[in-house]
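Only one protein chain is missing; all other protein chains are in place.
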Amino acid sequence: MKFLNKIIFFFYREYKLNLSGFQDILTNIIFFFVSILIFIFSIGPDEEVISLIGVGIVWALLLLSSTLSLKKFYQDDFENGNLLIIHLNGFSFGFIAILKTISHFLFVQIPFLLSIPIACIILNISDDKFFYLLTSFSMGSLTLSCLGSISSSMNLMNHRNYLLGSVIVMIFSVPIIIFSIGIINIEQNFNSLINILFGILLIVFAINPWASGLCLKLSLENN
Amino acid sequence: MKFLNKIIFFFYREYKLNLSGFQDILTNIIFFFVSILIFIFSIGPDEEVISLIGVGIVWALLLLSSTLSLKKFYQDDFENGNLLIIHLNGFSFGFIAILKTISHFLFVQIPFLLSIPIACIILNISDDKFFYLLTSFSMGSLTLSCLGSISSSMNLMNHRNYLLGSVIVMIFSVPIIIFSIGIINIEQNFNSLINILFGILLIVFAINPWASGLCLKLSLENN
Amino acid sequence: MKFLVNPSKFNEIADYIFKPVLILSVILFALGLLFSFYLSPDDYQQGSTVRIMYVHVPSAWLALLTYAVMTLYSIAALAFRIPFGFIFNTAVAPIGAVFTLICIISGSLWGKPMWGTWWVWDARLTSVAILFIIYLIIIFMNLSFENRIVREKVVAIFILVGSVNLPIVKFSVDWWNTLHQPATISKLSKPSIDPSMLTPLIIMTFAFMMIGIAIAILRIKTEIISRKSNLS
Amino acid sequence: MIIVKDLSVERLDKRIFENINLSLASSDITILKGNNGSGKTTLLKTILNIIEPSVGSIYWKGKLLKKNLYDFYSNVTYIADRTSSLTRLTVKDNINIWKKIFLSNINDSQIETALKTLRLENYLNQKVGRLSLGETKKLELLRLIIENKKLWILDEPLSNLDEHSIELIKQTFEDHCSKDGSIIFSSHQNPGIYVTEEINL
Partner (left out) sequence: MIIVKDLSVERLDKRIFENINLSLASSDITILKGNNGSGKTTLLKTILNIIEPSVGSIYWKGKLLKKNLYDFYSNVTYIADRTSSLTRLTVKDNINIWKKIFLSNINDSQIETALKTLRLENYLNQKVGRLSLGETKKLELLRLIIENKKLWILDEPLSNLDEHSIELIKQTFEDHCSKDGSIIFSSHQNPGIYVTEEINL
């Protein structure tokens, strides 16, 4: 009971923090729409082409903009010592990683999810595809949150090169993209592809606490 | 003479801060390629479509990279007090803004510029377009640097209303990008469009020192 | 075979074989160039551009081979706690990257006359591009982490995960229909290539391999030394 | 409560300190002294099991601390040498967050009096980033009261404080000890706080 309360208040804290960093989320969303605009301009008004590659564009942009928020994942809490306080408050590092991943998903990715319907309208994506897009994206974005957690905890140890983390996340997300786009284009195979996506999600989700936890522990030790 | 030396060493400092070596530039370039890769995976390898939106991809990525680095523009130096030290060292705030903008252009945007030729090969952008792309890109990215300077110095001032800054960059960058893409698609109008771009650049470049300088002064006063 | 896992044994053997390997590689290279430029015929379709093959194919094979060996060493290092595996991976990754780069450059030089473009996004080329990026990430990870013990493990795990890409590179031409040449030589039963082309190809492959080994020996030795000096 | 035996710590292959012994019973106050870089912070972090010692062991309530980690953590308040309040939030928000995540059962009037004695009552709606250095430190020390734990591990709690606040800290320390609490703290100055043990690093 006490532990559960602590978890709830962890999320309360994240909520407060993210609210004050609401700018970042909105920046991401604006970036998203401006880029869509750019694509529409460079393609020209040809509706067919737009709706053909619309889904792909949405996915690529989602991926890129979630790497935008990667840096804040652990960095701030690490530098001002809050990570340590939370650990001393009874959460193991692995568990912190899980909570952080979930709160990243809740407070960064979900707001994004909300912007997808609008993107679909702009890009002429048909309603039935919209459903697939939403399903695949909500799974894919949780996977991305896990990958983000791993890479940004690794970045704590490596003060130099924060883009490296993003590059690694992007490389690993290539299969996710391939499968997600596959879902949308080959509708009959929907279930099997969703299963694959779900499998990837499970694997990454299982690796995340230990990989991130180890990195967090080591980086606190060396700080 | 002394002043010139100080300017040179300002850039030396920025260099040290931004690039801890050649590998950082390379990571930038890799990031660029992997992003292109992501787009290609999600759009599909159809050559015609790719060369159609190739320019759009390059621009979207440029915008991404400049928003990615926006936060680092003044934030770090502001928070650890270096901005003040540099000011006490004899640079007015407006001048600091100019220097910072140039060094942002040099150390963040130029590495991307370097990767454009290769991006053109990969994205099947034809050789004659390449020249237009490079011209418009180098102008546009300097404009983006100026806008970035203004918006991130505004961000320092009001911790609350951050949104303003990023929105300004994004919104102002839309016409620039549209003109630049226009340059590539409508080749006959090249000169007049380039003139417009150049005009925008001049205006923004002229406003930048005073707008950013004022913001820097006010934010230091309120810190 | 202990020298393959033990640094000091490796140093001993390496001192012995370094010079012979170097000499051999020079000889093979001279021979290979001679064969590929003078003693092999033009292709009836491709003309003399076919000679790019004698650089392209060996470097492609070696890029794959290097990664495969690195994967083996990663397994050895992680599962059997053989630290030499870490040393090997750190030392050899740049060599693999260079082979991949040669493969890509020669391939696109070949592609311009054959396909009309430098680059297409078919499965083979894309997977090779990813192989190259993986190599680069390995190199950068080696450069940018400070804590050596963590870094080695992270890199080894990364190599293992990245090895998924190898079969994709190898079999992509069979799995998806692409522009790229399907396997002609490595078909086990009967190579569908003329012996006059096969000879220089094999000679060049061995020449590349010997050069690779020579550089690897040098790099592994310096790596061993730098680790020793770091500990003291 | 805590017994430290023959502790040695290395960082980046450099020996920081060797053979430190320490034992802390309830109602004890231990002060760590030593030059800059002598390893006070390192020792405190080692006791908290954040840094692995190269030799030696630490016992908590008779058992190895490592085996008993979360019980230990639930009894300890650590205040580091750099402040950890969230600078973008207001003082009030910070206090609220702490109260919640530490599941503190302290009531509002207690906090109010604490704020008043610390002379922070007028800053409730000010961003922490705009407090003065000493005010930030005092706010940080408020965590001692909010968390309400047995063992306090404090890294330079007295630096940047004015005399009035130091006097206050002194009283709080005495108060805590009279309630069976115990304290380890590091400091370069010691303006008359009674300590049971002094360790020189």
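Descriptive notes on the structure:
Chains here go by letter, A, B, C and D, matching the order in which they are written, and residues are numbered from 1 within each.
Quick note on the criterion: a contact is a pair of C-beta atoms (placed from the backbone, for glycine too) under 8 Å apart; a residue touches a chain by one contact, two chains touch by 3 or more.
Remember, it's a predicted structure, so these values are computed and weren't measured experimentally.
The missing chain lies against subunit D, touching residues 12, 34-37, 41, 81-82, 119, 126, 131-135, 137-138, 156, 159-165, 188-189. Contacts to the hidden chain, counted on subunit B, fall at residues 2, 5-6, 9-10, 12-13, 16-17, 20, 80-82, 84-90, 220-222.
Just so it is clear, only the chains that are shown with their structure count from here on.
Two chain pairs, A-C and A-D, are weighed by contacting C-beta pairs, with A-D ahead. Measuring from the averaged C-alpha position of subunit B to that of subunit C gives a distance of 38 Å. Of all residues in subunit C, those that touch two or more other chains are 130, 133, 137, 140, 144. For subunit A, residues touching at least two other chains, in rising order: 20, 160-161, 164, 167, 171, 174.
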